[in-house]
Structure formats: C-alpha cells, structure tokens
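For this depiction, one protein chain was excluded, whereas all remaining protein chains were kept in their positions.
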Amino acid sequence: MAMTPATLDVAAIKKDFPILDVEVHGGRLVYLDSASSSQKPQHVLDVMNEVYETTYANVHRGVYAIAEEATARMEAARAKVARFIGAPAPRELIFGKNVTEMINLVAHSWGRRNLHEGDVVLLTMMEHHANIVPWLMLREERGIELRWLDFDDDYQLDLSDLEQKLDGVKLVGLSAMSNVLGTLNPVRQIADAAHASGALVLVDAAQYVPHNATNVMELGVDFFGFTGHKLLGPTGVGCLWARAELLEAMPPFLGGGEMITDVRIDGFEPTELPWKFEAGTPPIAEIIGLGAAVDYLEHLGMDRVREHERELTAYALRTLTERHGDGIVIQGPKDPGDRGGVISFSYRGIHPHDVSQVLDERGICVRASHHCAKPLMRRLGVGATCRASIYVYNDAADIDALSDALAYTGEFFLGNTER
Amino acid sequence: MAMTPATLDVAAIKKDFPILDVEVHGGRLVYLDSASSSQKPQHVLDVMNEVYETTYANVHRGVYAIAEEATARMEAARAKVARFIGAPAPRELIFGKNVTEMINLVAHSWGRRNLHEGDVVLLTMMEHHANIVPWLMLREERGIELRWLDFDDDYQLDLSDLEQKLDGVKLVGLSAMSNVLGTLNPVRQIADAAHASGALVLVDAAQYVPHNATNVMELGVDFFGFTGHKLLGPTGVGCLWARAELLEAMPPFLGGGEMITDVRIDGFEPTELPWKFEAGTPPIAEIIGLGAAVDYLEHLGMDRVREHERELTAYALRTLTERHGDGIVIQGPKDPGDRGGVISFSYRGIHPHDVSQVLDERGICVRASHHCAKPLMRRLGVGATCRASIYVYNDAADIDALSDALAYTGEFFLGNTER
Amino acid sequence: MPGLEDLYREIILDHYRNPRNRGELAAPPAQRVEGYNPLCGDEIVVYLLVSDGEVNDVKITGQGCSISQSSASMMSAAVKGKTVDEARALIRAFKGMMSIHESRLEGEGDDAADQLLEEVKLGDLEALQGVVKFPVRIKCATLSWNTLAQGLDQAASA
Partner (left out) sequence: MPGLEDLYREIILDHYRNPRNRGELAAPPAQRVEGYNPLCGDEIVVYLLVSDGEVNDVKITGQGCSISQSSASMMSAAVKGKTVDEARALIRAFKGMMSIHESRLEGEGDDAADQLLEEVKLGDLEALQGVVKFPVRIKCATLSWNTLAQGLDQAASA
C-alpha cells in the first residue's frame, strides 16, 4: 500500500486557533491572508506565557537558575528549528527580527566582502522586495549588476537560457515559492546550475518553509532565510541558515553585546557561531515561541500539511473558475502540484481594494496590494491584485465563503448580473 | 506642602508579576537582575495575548477589519511610547529588535554618510558594547578616530577637559546611565557642550528610560535609543528616537518591504518616516506589548518609580556596607542622588561567578559578568563584577535576602568568619 | 466596527459608476498633472484650465479604486467654476477632514483642521467622511486633491 498521508482534521485544528472564534461584522472570521502572516495556535501563546511567567531572564552568561533555563530553552528551540529545516548543525542557524533583516545581513556581510563593481547578482522577476531592495542598495553603493530571470505563460521561471544568464554571476537570489503567484520554483535545479558556474545561492523561503517539508541539504543551497510570523510563530523573529564555512568567513553585521569575545578601546574579536551574528539581546520569547510552532507543525506532519494545501488549492482553483468563469483571472500556475496555496486574482475589473473591502464585510480577509513585489506587478501589468492564501486552518467552507462573497461584490459594484 | 511622590506599593506590584510567585530551589525568587532584563507584568502578557487571540494580522495596507485594528493598535503604541519620552512626533520614533540594532542603524545610516577618515567619535569609558562595537567597526572600515571620556574616583564622568576633548568631534555617544556603575550622567550639560562645538549627541538610554521620567527635548539630544525588554516590555523590540530632520536626511538602513514607495528593477524610493527605517514585518505584538508596559509604568508614575529606586538604593548601599564592611567593595557613586539602582560589587575576593552561583541557591538572581563593558572592566582592573539591580518590584526584604546570602557565600567558600 | 455603508455611500458609488468631467484638455493652455498612489497603484491625471484666478475647467483621467475615482469626480465637480482661493480652501478643508490619522502621526493638534471644516462647506464631499474610519483608504481619497494642489501651484507659476 502506498503511503498516502491522511488529510488534516481541520475542524480540530481550527479549535487550536483562538482568533478563529472571533466574530467580524457579525459573522465568523474567514482568514485567507496567511501569506501575509499566519495566525498563532494556543500552544505557541501558552509556551511564551509560560516562559515569561516562570523562567524569564536574559540569556547567556547568567549563572542563576532561571537564566540557565531560559538559555537552555532558547538554544533547544534553535536546535529544533534547525532540525526542522534539515540543517546539519544548530550553530548554522542565526536569529534576527524577520527574514528581511536576514537577507540584509547576507547583503551587508557577505555581499560587501564578496561583491565588487561589475559582479552580477541574478534575481527572479517574482522576488519580494526583501530580496530586491538590499541588492539595489548594493548596486547604488558599489555598482554591482542585477540581472533578472523572467517566467513563462504558466508563471514558471524561464530557465531556457539559464546558463548564459549565469555568466559572471556571483549570487543567485530566488524565492522558493512566490508570495504572489504561488509558483514553487525548482530550487535544486537552479542551485546545481549556479554552483556549476561558480555562483552561490540565496533562497528566500519565507513562503516555503511554512508549507513544505524542508531539507536545506537536499535543496543544495548556501543561504536560506525564513520568517517566524508566517510559520505559526510570533512576530519579531526571523531565521537565516547558511553553511558554517560561509558564516565563519563573513565579517559580523551588527556590533554589540553577545557577538564578541573581547572588546578593547582599539578593537574587538567576534565570537563563534551562531552568536557572532546575534548582537544584543535576542528575541528570546519569540525564538522559544517559534520552537513551539515547529512542534505544532511537526505534530501535524509537514507532508500532510502540503497535501492538505495542495488539495484545498485544487478545490479553490476549480470552484472559483467554475463559478465565476471569465469574471475571475488567476495569476499563477494552473497545476496545484506546481504551486502553493497562494491565489492572486482580479475580479470583474473591480479594484482589489474595493473587492477586499466588500469581502471584509463578510468576515473574509484577503490582501489587496502589490504584495511587496512591484517589479512583478509591472511585469503582470497590474497595479495590485487580490490574494487569498491558505494554511492548515482553512477548509473548503472558507473557499466557498470567498466564492459567494465575490459574487456579492460583483452585485454591489456592478449591479445584479453574475458575469 | 511640598509635592513628594508617595512611595510605591511594592507588595501590590509584586502580585502583578507572575514570575515572582515562582519557587527556586525551594525558596522565593529574589530577582535582582533587572539591568539585564526586567520581568513582565501580567498586563503586558494579557495585552499581547489579546492581540493574537482577537485581532492579529500583518500591519499596513491590509483593508480588512483585523488588519486595520492591528495597525491602529501598533501605531497607537508608537504614539504612546513617543509621548512617554517626550518626543514631539510619533513619526520620529523608529522600532527595531533591540537598542543594539538601533545604535547600529545610526552608525550605518548616519555614520556612513557623515563620518570620514579622521573624524572623531567621543565615547565614555563606561559604555556598553552596544555603543562601542558599531563605532569600532566604522573605525576599521574608514579610519575614524575614537576618543574616550574617563571618570573620577566617585565614578562620575571627568568633564574638566571636555572642551578640548570635543575638538574635531562629530558625534558624542554616551549612556545616560551606566549599566555597571549606576552613574547617572549629565546628559544635558554634555549635549550643550557638544552642540556648541558642532557635534551631535547619541544617547544610549537603555538603563535610563525604564527608571526616570524622560523628556528628550529637555535632555537636548539628537539620537536616543532604548530597549523594550528592560522596560517591562517583551523581548524583540528596540526604539530609536531622533529629530525628524536628521532621520529625513539619512539614507535607509535595511531594505525590503514597508520601507519603500516604489521599487523598480533599477532603483527604489524610500517611503516617509517612520517606516523608512522599518524594513519588513515589524515586531507587531511586541510594540503593542511595549505600549502596555508604558501604560503600566505611567500608572505607577515615573517620578515615584525614581523615588522608590533612590530610596531602595540608599537602603542597599547602607545595609551592605554596614553589614559587610571592607568585605564588600562597591563600584559606583556614593550618593544615591547621583545614581540609579544598579550596584556592582566584589565580595571578599570570591569570584563573581561563585558568588552568583551560591546566591542562586538562595533564589537570588544577580549577574556575574563583564556586563558587556569590557573596556570599563579593564579600567576598573577587574575581570568581572557581581551586579545587583532593582526595579519597581523590589523592596528592602530583597536587599536583606541578598545581604544574608552574601554572608552565607563567605562561609561557604572561606569558612566561618564573617570578615 | 465601521461597516460598508459608512464607506460606500450611494453618492460615492454614483460618482464611481458615472464619473463627472471625465476626459482631457489640451495642455497647454491647460495644466496637466499626474498623481500616483504607490500603495495600491492608483493613477490619476488632472487637467486644469485656470485664468484670471478662476478654475474655468477641470478634466480627469486615470484608474483606481472606487474611492479614489469618486473622490476625483466629486473634486472636479466641486472646484469647477470656483476661484483659485476657494479651490485652495476646499483642498485644505477636505484634507483636514481626511487627515486625522496622518496629523496624529505628525504630533500636531487637529484644532486648525476642525476650524476649517466649520468654515468651508464641503457639500456632497462630506459623503467621503466615512473614509476616515478606514485609514488605509484615506490616501485613495486624497490622491486627486493632492494632484489638484500641485496643478494649482503649477498654474500660479506658469
């Protein structure tokens, strides 16, 4: 018998998320904006509260019991998150405030040491600003060149001329999954080609890690960033994994306490990994909270999470196109196997802001925005899209609610005809 | 009748902090390490939980109700914290992950634009690494000069040759209160002298804001950083206030979402204050939690907080020296009016690690460390000190417990004689 | 919690579905000014014919959400035929009505804005007052007004 993962028990999962009990405008909350930020299960809140209520202290160096305990819990969370993404060693996992900071860390520390005028950084046309602006800043500062990988009619990266594109490239930066199109990119294939031509690979996995079983070694990448608040974790914590040799050769980024072994009035020595890149008091409770989020997800099983989302995405694509026909235009791959549960669309020419506003009246949360991907918006020829995105706590009823509310939105703005 | 602030009702306050009910090694927790990080009142935890449980969403641009509400709460917290420090406008208050990051922000963004080879940054010999290492990094990178203000026998800054010292100085960086000595520095006086000679002033107020009524305009400074976790707030949030003209003239620091108005494949435009300096998803719940901490402190009254700490510090200095005589050496100003409630000491030649370890057995938390101030440790001629530090939830009984446990520590290591 | 009816008053939807003064004017003699809301991608072009201190004609093109488009339409109807001074007073009053959130961030009091609101009659435009309850949408509502202000400056220096 083939090992098919059983489906998630979404009804039970919904009960784990207190916010899903909230009433909005007199109805239930239908949260379809997890690509912006996920909701948090009670377990994550409980663990953070427990730390603050029973064993909170600043970490590292404290000799007393609650400081030892807080440190042990934070480092245990580091080990857990590292294992969760298949990292060979916890000391290769650096914490900061969000993935944006982590990509900036790479641009500042690795980039300023290794990129010089004329060096090329290859990005994709579906990057989030977090993986564009740091490189634009380096371009302004030292004249590196940015090059772009476009995508085809099914919103998949066009790799036909990848080898030429890689010429002169020192770093490839790509998102493992687009936060607008939902496209799951062929990270391994690109990483192999990049390495063959001598480039390193930075992956923005903000949308990938929350939804897919992850193994950085199998992906074969060099830098790998993701963010806690999209992963059922609290705000205020981001993660960067990188190979130890790379991190060891890089100069520190932020300077301050925790990241040194010695400071004199005329110089300092940075300390060992991971703390070398963690200046100042880390987000202690947040890291521990992220560890609890990982526990929760592992309890569900990441294969099941992916399978659930693939099925629900298939259901959504089918339902929305069957019901709304040409009225809805979905920007993203057709095959649910090629994509995650992020569905960008435009509806009957109604502006995304207006769509989202009317959906809100029905308790439905979708994002109407450029989704921090303006180059992509220009490439698509739109100013903004509506985006519905799913996670473990969503089910077919949520999709049906969206579909009904879209029909209502059409009536509201355009009058009574459904198409 | 003179307006003397009534003393705090510490017994009632202790009940607001769940962790103070915890048993350690079978006794009550005596937390005397608030200079490292403060404990959190139930109110702060409640507010953060409430956000996550009822109205959590990513901030900015979300059109739906819970996103509007989360944004409104975060921006209300910004306004509250700004008011708390007497800042004229909320948009002058930038949030990051800790004060270390905020000082690095100034060094990267203002420093790299305004400091060139040979320019001088004047620091004090009692700075925390957070206000040293970023400048050492700039020194390595572009050959700025660091100059140092020493202190006198009563651990007060020596300002006798301040004018000469200011010659060629572009920036003065000083902590408003030393995290080791407890010294309250004459910020206004130094700021006036600095401005008169054309230098700007950056204040590390990590130890000041939690314990003193603060008004940045009256202090007359330019950059002013502090950190949430020492201020009854959660981990993961730091603050920088600076005058709007300065912030507006500075280039952005981290690049990514939220901090732009436009991104093209060949450039970007940063957005307005404060978001220009807040790339990526901010620590949403943490900022709101910090707002709740400020509410709690304002409810107590910052004048009372200061008065309580002055009195308790006086009591501690008296008790410890009367009981332990020459056995205890306290590094810090004698007059409680000149200092905050941070008491560094060495005890009968016993190593601080050992002292702290034995105190822990009695449930007493003090820090044994260089306190991230190695240049100061070298200046004091010690490797480390023990540091007991107080806050609103400490009382005379906590000091008595410390004093008794010190006697026990002496017996434990040195045998039965008290001196 | 504010509801849809606070935002999408009938008169707003009417202006959205049947925008007034849609079209272009030859520039010159007219002023042509572009406005752009980077948050949502809304674009607007305002054409403005000013002579003898009076706004003789206004035309609007562009695309965007119902709030930005209806606000532009209402704006065009409100300032057409007014003196430049009256138009400027209207801009100040309208932005006063809208800027409660923004001015708080600046740390300014709202007194001046409140006073203006009492002096200038906004008429139909008051239908947009509900937008204030939806802070994200304020920039949609003010886009055409900021563009108009730029156009008036341009005309004055022409």
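In order of appearance the chains are A, B and C, and numbering begins at 1 in each one.
Rule of thumb we're sticking to: a contact is a pair of C-beta atoms (placed from the backbone, for glycine too) under 8 Å apart; a residue touches a chain by one contact, two chains touch by 3 or more.
In this text, all values refer to a predicted model and were calculated from it rather than measured experimentally.
*Asks:* Which displayed chains does the hidden chain touch?
*Replies:* A, B
*Asks:* For the full complex, which residue in B:63, B:221, B:358 or B:399 touches the chain that was left out?
*Replies:* Answering carefully, the residue with contact to the hidden chain is B:358.
*Asks:* Pick from A:75, A:101, A:204 or A:354: which residue touches the chain that isn't shown?
*Replies:* Among A:75, A:101, A:204 or A:354, only A:75 touches the chain that is not shown.
*Asks:* Quick one: say which of B:25, B:116 or B:334 touches the chain that got left out.
*Replies:* Missing-chain contact among the listed residues: B:25.
*Asks:* If the hidden chain were put back, which of A:8, A:45, A:63 or A:373 would touch it?
*Replies:* A:63
*Asks:* In the complete assembly, which of A:9, A:140, A:161 or A:262 touches the absent chain?
*Replies:* Touches the omitted chain: A:262.
*Asks:* Which parts of chain A are in contact with the chain that was left out?
*Replies:* Residues of chain A in contact with the hidden chain: 60-63, 65, 67-68, 71-72, 75, 79, 82, 87-91, 260-262, 269.
*Asks:* In terms of residues, what is the contact footprint of the unshown chain on chain B?
*Replies:* 24-25, 351-354, 357-358, 361, 368-370, 374, 377, 382-384, 412-413
Keep in mind that, in the parts below, only the chains that are shown with their structure count from here on.
*Asks:* Could you put a whole-Å number on the gap between the CA centroids of chain B and chain C?
*Replies:* 46
*Asks:* Any idea how many Å lie between the Cα centroids of chain A and chain C?
*Replies:* Measuring from centre to centre gives 38 Å for this pair.
*Asks:* Rounded to the nearest whole Å, what is the centre-to-centre distance of chain A and chain B, using the mean of the C-alpha atoms as each centre?
*Replies:* 32
*Asks:* Among the residues of chain B, pick out those that touch two or more other chains and give their numbers.
*Replies:* 61-63, 65, 260, 262
*Asks:* Among the residues of chain C, which are close enough to touch at least two other chains?
*Replies:* As it turns out, chain C has residues touching two or more other chains at 1, 38-39, 134, 136-137.
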